[in-house]
Every structure is written in structure tokens, then in C-alpha cells.
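Removed: one protein chain of the complex. Kept in place: all other protein chains.
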Amino acid sequence: MLTMISRIEEVAKSVDQRQVECFLTEINRAERIFVLGAGRSGFVAKSFGMRLMHLGMIAYVVGETVTPAFHKGDTLVAFSGSGKTKSVLEACQTTQQIGGTICLITGTRSSPMADLATCVVHLQTDEESVHTGSDHFDLRQLKGEHRSMSQPSTPLGTLFETSAMIFADSIVSALIELKNCSIDDIIHRYSNMQ
Amino acid sequence: MLTMISRIEEVAKSVDQRQVECFLTEINRAERIFVLGAGRSGFVAKSFGMRLMHLGMIAYVVGETVTPAFHKGDTLVAFSGSGKTKSVLEACQTTQQIGGTICLITGTRSSPMADLATCVVHLQTDEESVHTGSDHFDLRQLKGEHRSMSQPSTPLGTLFETSAMIFADSIVSALIELKNCSIDDIIHRYSNMQ
Amino acid sequence: MLTMISRIEEVAKSVDQRQVECFLTEINRAERIFVLGAGRSGFVAKSFGMRLMHLGMIAYVVGETVTPAFHKGDTLVAFSGSGKTKSVLEACQTTQQIGGTICLITGTRSSPMADLATCVVHLQTDEESVHTGSDHFDLRQLKGEHRSMSQPSTPLGTLFETSAMIFADSIVSALIELKNCSIDDIIHRYSNMQ
Partner (left out) sequence: MLTMISRIEEVAKSVDQRQVECFLTEINRAERIFVLGAGRSGFVAKSFGMRLMHLGMIAYVVGETVTPAFHKGDTLVAFSGSGKTKSVLEACQTTQQIGGTICLITGTRSSPMADLATCVVHLQTDEESVHTGSDHFDLRQLKGEHRSMSQPSTPLGTLFETSAMIFADSIVSALIELKNCSIDDIIHRYSNMQ
């Protein structure tokens, strides 16, 4: 667990604060936010969407039952390690056509999604994969085959999803301050039916 | 397929129109509607919730990501063949404690949920099970062991879910008239991201 | 409700029995079945998938958490009224590339999905839409604007999903006979955790 955390710490330290500011500004002023991710990134997206609802924001998960149509002026928050997952990329393309804002949290510097996004937060979890072209960097991470000169072999879990989850939670903390949310109001929105 | 339809037709003919009126009135005046069902009834509940969203109503599925807390004055629409499925019953109890309205679509005349509900629509899909006490009437239906004097053995699918789906769609039709919904507005709400 | 049922009955009567036989044969011999549909058709797909699991078959819902990769020899059961819903069509294309079998339940005679499918069950819920080219036939159905010479205006719910649900249940009944499933075994598989 400690090896993973140390690796996540490196990721956190390398985040470009201007990207964080851009993301926070967009989320703070968004009227309706649609979150999306595929696979495990989808669970991170849902975790973030649930918190936005707790803060009193209007948030939807793409693909859930009562999610309405995405309209001009809406904001899509996409989580994608590779920046090219097909279903998420298509949603980004739709967003652009409709005239929405795309905020991307990704593990890859350059990607089709990054090209479309208004705002990109790059979590540097992928240096090696850029060189090898592997689409399955996280597998090597899982297996602990992640190596670099400055750092011995480390048995990692999937770095992108975990880093993205912590990043998203830090945004939630910042939004609570920015919007001056009351704890009582937040509690009042917690699901009381499960 | 025709045997099932004939059986659903019998169910439809036996529905008490005062129950339908009560249900329609409650749904029409509800401000926020939470839908719920377990297993296959849950999919019927979601189908209904999605249509309510299409009509511009505020609808949530209990258990989905951005579903907020249920508050006093909210309406729960529960689908339960037996009227006693644990998780759904607990949600009904919570609803009552909070001061919400419970609308129940059920296949059983008397049940713990029916005792709590403001409004019950009884789809008569269960005559025999009342006598046998079986909690698994739908299995006999599936296997075609459903028998009565007036009717030979018929290989049925689960009667309650299908009848409930058709009933819910008929309510949607009625709501479109009552609320004078515009087709263009409905189209405008269809999910455009999948 | 009765108007809808009468319309579903017409659909049932017009189903081509050779198509039903083909579908039943494919499902009966399938080793792993993946079900898929978008929107409300997705709930019908899940209802069917759940029943297959109850019968002891290996079934998965595309997009759920533990659904594994689709491999050569696997069977995809797609539910699509229009036969061209993007996400479902892409899954059909993937299935074809991998060497899987596609079984399509659809409301449209000719479609991109029908071109790819090994086996198509056409539920005739769409005559007018073929002529008008409308992609939103179900909206007119909902509003009751479905008209034909032989039939006055009828306030319908969405005909395809409901017909597909009843069709799928009739397949389940047939499978129970074909596989000679024991009721006790089926009960034994019912979820006991919700």
C-alpha cells in the first residue's frame, strides 16, 4: 500500500496547478455537470458525481436511468486514463457538436480527448506507456513491472484511477470552500433509502 | 406469446379503475418521484422513471448515483409483486416515517407494503399464490404450471412484471394528455449520449 | 391498458415463427450469452439476462461490472427497436469481428444490425415509421398518434419494449421446457441478498 501511495504522491506533485485552477473554475460555474468514464474510471466518475449532488449541484451520470439529454452550455467531466476510450471519446465528440464544455481528467498528455477538451488535468501516471505505446500500462503496474531509472520495481495498483479519485476529492474540498457549503445542507442531501 | 397476452388482458380487465385514478392523480401532482423495485420489478421501475424524466418530471431511481435524499412531500413509486420484498418494504417504511406518499403497484391484494401505501394498484396476477402461500408463484408461471378451472395449463412468463410495465406505460400515455406535453419537448429530453 | 394489449397481440400474431425457432435454437445452444440494449430496451435486455441466469445459463449484461471480454463463439442478444442505436450497433460490429453470434430482437425490418445478425426476430411495431423515416416512432405511440387505415387513434405506450419483454419471457418458458429445468434449481439461483 505504501509503495502505491508514494507513487500517487509523485503524481500529485507533478500536477500543473494552472490545470487544476481551470478545472475548478469550470466546475464551479457549471450549471449542469455530466460525468462519464469507462470501466474503473467510471466508478471514479460516479464517486465524483455523487459528491457534486451532495454539494447541491446538478449532476448526472451518463448512462443512468434519469439522465436527460446533454444540451448546449452543459459540462461533461470525462475520466479516461488513455484519453481514447471509444465510448467516452464519442461522448466528447457529441459534447463538442452540441456546444458543451469538456473537462478531461486523464493519464496521457496527448490524446483525441485532450484535443477536444476545454480543460485538461493531466495526472502523470503514464510516462513509460508513452514510450512503449502500450494500451495496457495499468497491467504492468498491477504486476509491479513499472520501472524507471530513479525508482526500483514497485508493485502498484492502477495508478490512474486512484490518483483521479484523490484528485476529484480534492476538487470537492475546494468546492465546499468556494461555495461555502453548509455541512447541514450536505447531510440533508445524503441518500436515506439504502 | 399469445397465451401470455391473453393472461395479461385478463389482468388488465380486472384492474380497479378507482385505483388507477388514485395513482394517476398522485403521480400528476407529485413534485419529486422516486421509483423502486427489486430484481425484474426494478427494471420496470426504471423504465417508468425514465419516461417520467422524458415528460419533464423530476424522477429518481432509488440506489442510482445522483439520487438525493427522500424528503417530506416526495412520492415513492414502488413495484413489488409480493408486496413484501425486504429492501422495498424498508424504503416504504422510511417513506412513511419521513412523511412521503407511497404509490404501490403490486400483484398481491394484502401485504405489508399495501398497509403503508396511500395508493395501491392491484394487478391480479396472483390468485393461486394467495391460497398456496407460495412466494414463488412466478416460477410456476414460468414453468406453465399455472392452472385454474376456467383455463388450461399455460406456459407463462412472469405475469406481474409484464403487466406492471404495460400498466406503467398506460399511465405515461395518460400523463402526456393531462400535462399536455409537447412531442418536441419530449424528444428534446431523450438521452443523446449513448 | 387494453388498447396497448390489443396492439401487442397484433404484433405477436405477426411474428414469423421461423424467426422464433432460429432464436430459440441459438439461445439453447449458446454457451455464454451477452445481453445488450440502450435506454428502455436495455432494461428488457437485463430482465432477459436475469432469467437466463435463473435457468442456470451463463449470461452477462454488457457494461456491468464483472462482465468479461466477449470471445469467439459467444452469443450477443441485442434489443433495438430501430436496429441502428449507435452503442448497440458498435457492439454488434465488434461481435462480428470477433466471430460471435448476433441474435437481434428489433422493431424494424431492415437495419444495420439486421444486416449483421445471424438471427433476427422482427416484432412489427413500426409500419408507419418505415414510411416516415422517423426515428421517434415511439413518441407518436406515446402520444397516441399512431394511426392506420384499419385502426383508429390509440394511446399507446412504447410498443417495442413491451412486446420485446413478452417475447423474451415466452422464450424463457420454452427454454425451461427444452432444458427440462427443475423449479427447485431455479429457486436455488434467485438472488437472496436484496
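We just call them A, B and C in the order they show up, numbering each chain from 1.
Criterion: contacts are C-beta pairs under 8 Å (C-beta built on N, C-alpha and C of every residue); 3 or more make two chains touch, one makes a residue touch a chain.
Being a predicted model, the structure only gives us computed values, none of them experimental.
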item: Per the touch definition above, residue among A:L24, A:V44 or A:I105 touching the missing chain; value: A:V44
item: Hidden-chain contact residue, picked from the options A:V15, A:A69 or A:I98; value: A:V15
item: Sole contact to the chain not displayed, among C:Q19, C:T67 or C:T118; value: C:T67
item: Residues belonging to chain C that touch the chain removed from view; value: 34, 36, 46, 49-50, 52-53, 59-70, 91, 94, 98, 188-194
item: Interface residues of chain B (partner: the chain not displayed); value: 63, 86-87, 90
item: Positions on chain A where the hidden chain makes contact; value: 1-2, 4-5, 8-9, 12-13, 15, 38-40, 43-44, 46-47, 50-51, 85-87, 136, 139-140, 142-144, 155-158, 161-162, 165-170, 172-174, 176-177, 181, 183, 186-187, 190-191, 194
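We adopt the following convention: only the chains that are shown with their structure count from here on.
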item: For chain B and chain C, chains touching each; value: A
item: Numbering shared by both copies at the chain B-chain A contact, with half separating same from different; value: same
item: Label of the chain whose CA centroid is most distant from the centroid of chain B; value: A
item: Chain pair that, of all pairs, has the most C-beta pairs in contact; value: B-C
item: Centre distance in Å when chain A and chain B are each reduced to the mean of their C-alpha atoms; value: 37
item: Where chain A touches two or more other chains at once, by residue number; value: 63
